[in-house]
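One protein chain is absent from this view; the other protein chains keep their places.
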Amino acid sequence: MSAPDLLEGTVAASEEALWRIRLRLAWRGFRKGWSSFVANRIGLVGLTIITLYGLMALAHPILMHTVWDPKIYDPVVGYDAPVTTKVIVPDGEVVDIATQVDLFSARLINPMLKVGETLDVTEQPAAPSRTHLLGTDPLGRDVLSQLMYSTRAAFMLGIVAALVTVGIGTTVGSVSAFFGGIVDTLFMRLADLIILVPFLPILIVLSALFHFELLHLAILIGVLSGFGGTAIILKSQALSVSVKPFIDAARVAGGGRMHLIFRHIIPNVLPLSFLYMMFSVTDAISSEATLSFLGLLNINMSWGIMIYTANSQGYLLSSASYWWLLLPAGLSVTLLAGSFYLVGRAMDEIINPRLRRR
Amino acid sequence: MLKYVGKRVAQSLIVFFVFLTATYFLLQAQPGDISDQFLSNPKLTQEVRDQYAERLGLTGTPLQQYIRYIKNFTTGNLGVSFSEYPRQVWDILKERVPRTVALFFFATLLSFLVGFKSGKVLAWRRGKRGENLITVVGVFFQTVFYPWFALIMIRTFSFNFKLFPGGKFLNVEKWIDKPDTFDANSVFGRMLATAAVLGLTLLVLEVVTRRMHNRVISQRIVWGGRILLVGIVVVWWMTVWSVMLPYALDIGDHLILPTITLALIGFGGTMLLTRASMLETLREDYILTARAKGLSSKTIRDKHAARNALLPVTTSLVISLAFLIGGGVITETVFSWPGMGQTLLSAALQEDVPLVIGSFTFIAVLALVAHIVVDVLYMYLDPRIRVGD
Partner (left out) sequence: MTFDQRAAIATPVLDVQHLTMHYTVKKGEVQAVDDVSFTLAQGEALGLVGESGCGKTSIAMTLIRLLADNAKIVDGKVILAGTDVARLTDEQMRKHRWSDISMVFQGAMNAWNPVYKVGDQIWEAMELHFPDMVETEGRERIAELFELVGLGPELIDRYPHEFSGGMRQRAIIAMALSCDPKIIIADEPTTALDVIVQDQILRELKHVQETLGMAIIYISHDVAVIAEVSDRIGVMYAGKLVELGATDEVFPHPKHPYTYLLLASTPSVKGPRRKLAPLEGEPPDLLKPPTGCRFHPRCPWATEICTSEEPPFNEISEGHSVACWHTEEVPELGRLEG
């Protein structure tokens, strides 16, 4: 081929697939990040747990529409209390709650009963059985159904809070870094104030004054986190990006301020933002569960509510063991919140420029 | 150094004002008027309502209201509690504050000491065997759902093993025969005073003997001093305050489990961070120099490495302060430990607004003070950031 033909061909080829080239590079970057991520076992464990819970969340509506009868299995209004015949034993001598009941409780139903007689008791809460794999709660509702339903709430809460945190944090951080001066001082002082005062008490106070539902809580958590610690960290990242030569080049090429912030700075801050999104999901899930456990939230079902219901009716600290009321819910909060944290830590080692030099 | 403390205190006062202003606007932002809160409370007489309306500044211009609000707060007039009417909020909190401070302080101290010590030793050993296990344990304590964890602690140690009481401040049955000359608060106050005096004198002892160069004599003084001090305390409580001793022990008994539980969730992070920080520090040149000088392993580990590894850990302590205070609130709730946190919660549940705001303010003040203390501590530890002039 002659030289002009070669040149033309090259120019045409490069013009043609700019977006395709970008996509390929992005895909390659992702694949590399993915393989380092997988090499880190912690992240993998976290991701696995998240996937399992995700499947649970998806499975619930399917089950409700097919196998499970809503009247029994609805997490909020279902009711099922198997009737069991139990033997009455003296107070404090209950060894097996599945087959025995103490005199005091029996007399609440029928004052004339004596030790040794039998009584038909409606079990609330009921121990795990074939029909109720994790038993029922004090109001007769299926625990497994509650668990799976709450997963949806947890994910929704986490995602909303995370998006809000990252949205606000990235913007505040980038703007702060880019403009500097009084804008920077203002935002950073605000962030200092926010991280100074303990998070939970703030939420408690706000819950007392304003009555929250799940969505409100998610947004509130997002706002507080976004203007707080995340803003500081992302600003420092934005700062290190903004002094890189390519920013100057873009500016010289005629880029306006908005253009610089949105097309150049923010995309380079995003990987770190994404990382902190993980931690903010952890915080959101834990906070909601804690607030529900304390009885401050106005939502109908979540893991925290499950523990709250059990605790407020005294089942958790009684002598008999109602483990199915405490273990699945508490474990789920720990696992799901924890798994996002693990994923975050694994991502930290890949993305965070400070750690990468190792 | 003193100038720095002054600067920090001044800064904190400004922050406190901003905080008060923020809470004021928060109150105003509530749906409805604040008067709705107490108008619906049947316990209050018209007289009090009028008084309250004036005190809370529902009369006058917004600016007058705001100034009155600030004035009230700074003079300690935090209003009357709705739920414990007619007790003043200030009185209620005055009683509860020492309990929270005690719990928070001991738990923080414990978690920090254990976390740092274990992190330091683990980094020095550098053994591959326990490495993963340690990380798992540390991460577990960092991510576990705290209320759940606290409940499990109570169940295990209180119910199953019957080692400690399952909550509350004291065991009412044991206090039935108490003479009327003192009450629970004064016993607790004396306990705290003892702890403070003991702690301070031990600290002074440490600092004084560190400057001494004769090892043998200074060691004798340190240990002799420690034994003497503890002895004095024991004798004091068995003679001068002997009548209060069984009650003090009862309260102390109730303090143990909540403190340990709160300390456990803080310790994981500290341990992991200390270990990482130590490993970094051990790579520094001055560690090599210390070895070349012929110093013993223990000296190198403690005097040189750990002392420098302490710096980032102290910085992280600042951040985890807020976390520990929040954890303190949960601890108090689950253990029914009657401190500020539990007060905050029950007030919130009963919508006792003055008490909520009051407790929250105290908590914020605690956070501010703790922050200053750690900042000053850091300045003492790192000569590089001290402002020379």
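For reference, chains read A and B in written order, and residue numbers begin at 1 within each chain.
Assume contacts are C-beta pairs under 8 Å (C-beta built on N, C-alpha and C of every residue); 3 or more make two chains touch, one makes a residue touch a chain.
As the structure is a computational prediction, the values presented were derived from the model and not from experiment.
**Student:** When the whole complex is taken into account, which chains on show are touched by the absent chain?
**Tutor:** B
**Student:** Quick one: say which of B:1, B:163 or B:288 touches the chain that got left out.
**Tutor:** B:288
**Student:** In the whole complex, not just what's shown, which of B:156, B:219 or B:296 touches the removed chain?
**Tutor:** B:296
**Student:** Out of B:209, B:308 or B:342, point to the residue that touches the absent chain in the complete complex.
**Tutor:** Considering the complete complex, B:308 is the one touching the chain left out.
**Student:** Since one chain isn't shown, list which residues of subunit B touch it in the complete complex.
**Tutor:** Contact residues on subunit B toward the absent chain are 213, 284-286, 288-296, 304, 307-308, 381-384, 388.
Please note the rule applied: only the chains that are shown with their structure count from here on.
**Student:** Any idea which subunit B residues touch subunit A in the complex?
**Tutor:** 15, 18-19, 26-27, 30-31, 139-140, 142-149, 151-152, 154-155, 159, 166, 319, 322-323, 325-327, 329-330, 333, 341, 344-345, 347-349, 351, 353, 356-357, 360, 363-364, 367-368, 371
**Student:** Per the contact definition, I'd like the list of subunit A residues that touch subunit B in the complex.
**Tutor:** Residues 42, 192-193, 195-202, 204-210, 229, 282, 286, 289-290, 293-296, 307, 311, 316-317, 319, 326, 329-331, 333-334, 337-338, 341-342, 345 of subunit A touch subunit B in their complex.
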